[in-house]
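Right, I'll just put the structure down here and ask away after.
Note that one protein chain of the assembly has been removed; the remaining protein chains are unaltered in position.
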Amino acid sequence: MTPLELLIFITQTLVFPGFAYLFLLALFTEWYVRKLAARFENRLGPTYTGPHGLLQPLADFVKLLFKEEIELKYADNALINGTLIILPALFIAALFVIPWLGFSLVSFEGDLILVILLTGISSGLLYAIGWFSKNPYSVVGAVRAISQYLAFDIPLFILLLVPAVITNSLSISTISHKLWPSLLANPWLIPVWALSLGLVILVEQAELEENPFSIPHAEQEIVAGYFVEISGRRLAFYDLARDMQILLAGSLIGVTFLGLTWNPRSPLEAALNFIIVLAETLLVIFELVLIKCVTARLRIDQVLEAFWTYVIPLSIFILSIAIIVKGGLFPWV
Amino acid sequence: MGLKPKIVEKVLSNLLKRPFTEQYPFEKPVIPDGFRGVMKLDVDKCIGCGLCSRDCPSGAIEMKKYEHANRSVPVFHLYRCTFCYQCADSCPVKAISMTPVYELSTPDPFKLILEPKPEEVKPRPRGVRK
Amino acid sequence: MKSVKELFSEQEIVAERARRVYVKISKDKLRDVVKKMVELHDGQVYLSCITGVDWIDRMEVAYNIWVLPESCNYTLKVDLPRDNPEITSISDIIPGALFHECEVYDLLGIVFKGNPILKKPFILPEGMKKEFPLRKDYKI
Partner (left out) sequence: MSIIELIFGPQHPALHEPEMFRFHVDGEKVIEAIPRIGYVHRGIEKLFEQKTHVQNIYLSERICGICNVAHTLTYVNVIERAGDIDVPPRAKYLRVIVAELNRLHSHMLLLGAVAELMGFTTLFMLIWRDREKIMDLVELITGNRVISAYNTIGGVRRDIDSDKADKIRKVLLKVEEEWKEYKKTWMEDPTITRRTMGVGILKPRDALKYCVVGPVLRGSGVKSDVRKDDPYEVYGDIPFNVVTYDTCDSWARYMVRVDEILESINIILYALDNLPQGEIRRPLVRRLPEAEAFAKTEAPRGELVYHLYSKGGFKPYRLKVRTPTFANILGATIMFKGERIADIPVILGSIDPCFACEDRHTIVDLRSGKSFMLSSREITRKFSRGSKP
C-alpha cells in the first residue's frame, strides 16, 4: 500500500463515506424526520439553531453530553453503558455496507445477512437495556420489545431476500446494481417486487418501533419503555443509535429495493450515484414518516396477531412466488 | 391495515401550507380590542373610595396614603393580579382602564408594582374622601 | 305511588322550588327513603353530591339525589349531633356514594358506618389525620 493509497483509505474510513459522514448524515436524518413530521402536522419544526434549524440535532447531542447523568441505584450500570456503546457501533458497522457511492467500503457476498444479523443484535440489546434498568416501566417495555421483535424480524429477513432472489446475489452492492436489469429481463417479477416493497416498508416501520408499532416505548403508557432510565450521555448515545437506525432502515430499503446504482468509473459517476442513493434513502424515510404521522398506536396483542397471522405468511408467499418466477418454474414464463 | 386516505390527504396537503404556529418572540400575535392586559390608573379621576381594593379577589390592590396630597390611591401589585378587571367594574368613576400590554415576566418583582409617583398625585381641590 | 315526593310527609318538606325539593328527614329514615327512591324508578336516579355543613350547634348532611324520570333534585337533609356525628352509609344502595362519603368524612369528620373504604387522609395531605378543616372551629 503506497502512502497515497493509505491516505485515501484513511480518509474513506474516517471522513467520507466513513465515520464523520455517517455521523453527520445520522444527525441530518433526525432533522429531516423532525422537520417533515412538523410540516405534516402544520407546525414549524426546528428553526433556531442553524439555517432552518439544521444544526438542532447536533446541538441536542452536544447538550446531552454535558448533562448530568443520573446514577441508577438498582440498575446494572456497567451493562447498560456497555450496551449503549455497542449499539451505535453496530449500526455504524451496518451502514458501512451500504454502497453510498455506488460501491461500499465493505462489500462481500453475504453482507446482507450481516446487516440483518446486526439489526437483530440491536433488538436484543434494547431488551437488555430495559431489563437491566430494573424499572417496572422499562421491564414492561423490554418485554414488549422482545415479543414484538420475533414478529417483525422474520418477515423483514424474508422480504429482504426477495431482491436477493431477483438478482441472484446476497451482496447489497450487487443487488443494488443488478436490480433493474434483472427486473427488466423478467417483467413478471415486477408485481412481486412492488408487493414486497410495500410490505417491507410496513415491516421496517415495526422494526423502527414507530407508529403504529411504537409500543415498546409508548410514552403515554409506560413513560419511555426500555430507555426510561437513560439520561445524559447515555441518552445522547441512545439517540445517536436511533438516528442511525432510521438512516440504516431508509438506506437499506432504498438501495436494495430501488436499486438504480452502478459501479462508478469516474468521480462524476460516483457523485451521481451518491445523489441517487441519498434521494432513495430520503424517499423511504419520507414514507416511514408519513405512516408514522397518519396512524395511532396499536396494542401489542393486535400487532402480534396481525404479524403472525397475515404478514409472515404473506411474506413467505411473496418469497416463494419470487423463487418460482425467477427459477422459471412457471411454464409460461 | 387499511389507511383512510382522508387523513393522508390532509397531512400531505399540510406540506404545502404555511405552518400555523408562530415564532413568538420574533412574530407578535395580534391582540384584539378589550384584551385584559396591564391596567392603567387615571390618578386625577380617582376618588380614593377603596372599592377596587375591597372587591379584588386576590388582594392585589393596596390603598396607599399619600400624605402630601392627603388622599389614598390604589397601588397594583401585579404579581398577585389575576387580570379579572373587577376593579375596573367596581370603580364608580371609571378611573381604571386596560392596556394591551401582556409581556410581564421579570426576575424583579418590584417592577410589577404599579404605583403612581408622588408628584403625579395632586391634592384634590375639594371634597377629599378618606 | 308515582312520584318520589309522595314518600315524604308535609312536615318533612322544607321548601319546594322549580325542580328542587328540600326535605328534612330523620337519620333512621334515610336508608329506607333512598332505597325506595332507587326502587321506585328502577335505578334511574343518581347521587349528585353529599354536602356536609357545620352549623356549630349541629352537623348537617345533605344528600342531593337527581331523579331522572321526574327531572327533579331531592335534597335530603339529615341533622346529626355535633359531638358524635355518625350515620349509616348508603354506599351499598348507591355505590357511587363511596367517594362522596369519604370526602365528607375527610373534611368534616362525619362518620359513615358501613363504608368499606372510609379512611382519614382521602384528599387531604398525609399529615392531616386528625384535622377537619371544613369545621367552623378549625383555625387557619
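Order as written gives the chain letters A, B and C; numbering starts at 1 within each chain.
Note that in this section a contact is a pair of C-beta atoms (placed from the backbone, for glycine too) under 8 Å apart; a residue touches a chain by one contact, two chains touch by 3 or more.
Since we're looking at a predicted model, the values are computed, not measured.
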| item | value |
| --- | --- |
| Visible contact partners (per top-of-document touch definition) of the missing chain | A, B, C |
| Omitted-chain contact residue, chosen from A:154, A:223, A:283 or A:314 | A:223 |
| Missing-partner contacts on chain A, residue numbers | 37, 40-43, 136-137, 139-140, 143, 211-212, 214-215, 218-223, 293-302 |
| Touch list for chain B against the chain that is not drawn | 1-4, 6-7, 10-11, 20, 32, 34-36, 54-59, 62, 64, 75, 77, 82-86, 89-90, 98, 109-110, 113 |
| For chain C, residues in touch with the removed chain | 15, 17, 19-20, 22, 43-49, 51-54, 62, 64, 66, 68, 71, 73, 75, 94-100, 103, 107, 121-125, 128, 133-134, 138, 140 |
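Assume only the chains that are shown with their structure count from here on.
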| item | value |
| --- | --- |
| Distance from the mean Cα position of chain B to that of chain A, given in whole angstrom | 53 |
| Approximate Å spacing (C-alpha centroids) for the pair chain B, chain C | 43 |
| Rounded Å distance between chain A and chain C, as computed from the means of their C-alpha atoms | 62 |
| Chain A contact footprint on chain B (complex, rising order) | 1, 3, 7-8, 11-12, 14-15, 17, 19-21, 23 |
| Residues of chain A touching chain B in the complex | 38-45, 47, 202, 212, 290-291, 293-295, 306 |
